[in-house]
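The structure under discussion appears below in the form of structure tokens.
Heads up, one of the protein chains got dropped from this complex, but the rest are sitting where they should.
Our next item is chain A:
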Amino acid sequence: MSGRKKTLLKVIILGDSGVGKTSLMQQFVNNKFSHQYKATIGADFLTKEISIDGNKQVTLQIWDTAGQERFQSLGVAFYRGADCCVLCYDVTNEKSLNNLTSWKDEFLVQSNVSNPQDFPFIIIGNKIDVDEAKKIPSLQKKLQNITNNQLGGLNYPVFETSAKDGINVEAAFEVIAKMALQQEELNDANGNDVSDDYNDAINIHLESESSGCAC
């Protein structure tokens, strides 16, 4: 894709509306949490510099996308060039868990990544601060089922977080950063992302050139 600096890692957060994508980003970047819910329209991003393994400085560009379906047509623009995708669900909302597969597929289709099988995904179950009673029954089992059957059996890292209380948020993004860096390095090794700016381009037919007037 574009010739960004190697240390800039683009991370996309996907998930159903209301699972807490914006809150996770705000908690990680700004250590802030708002109780007021405001649906994201379009997308926005925040950046944060972190150190990986104590010696590698990277800048995470974290894109918070709209969870509402009507914005999914815009995804192609946001997903392009991502180094890691965070799939979010709400531990109290089973539907959001079930939709993880859709989000993954949507991402892979629209982002047109060169290595869909190896592309790094991470799963975050947010809102663990709520009462146990409100959580999805047999969550772990269902989650395992989804990862095994619907997400291709790949062993994606799973974090359960609370954006509200800041639980596991840092840890999750640390792993995200490592995975994104690996992906970036892999792309570099394969010569991707720089050899062809438009790997999702569609060839179109060229009319035979005319030297005449267009009148």
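Points to keep in mind about this one:
As a convention for this text, a residue touches a chain if its C-beta (ideal position, glycine included) is under 8 Å from a C-beta of that chain, and two chains touch if they have at least 3 such contacts; residues count from 1.
Operating definition for what follows: contacts and distances are computed from a predicted model.
Among the names given as "E2 ubiquitin-conjugating enzyme", "Elongator complex protein 5", "N-acetylglucosamine-6-phosphate deacetylase" or "CNH domain-containing protein", UniProt records the absent chain under the name "CNH domain-containing protein". Between the chain not shown and the residues A:Asn55, A:Ser73 or A:Asn155, the one that touches is A:Ser73. The chain not shown here is touched by just one of A:Gly81, A:Pro116 or A:Gly166, and that residue is A:Gly81.
If you put the missing chain back, the residues of chain A touching it would be 1-2, 41-45, 63, 70-71, 73-74, 76-78, 80-81, 197-198, 200-215.
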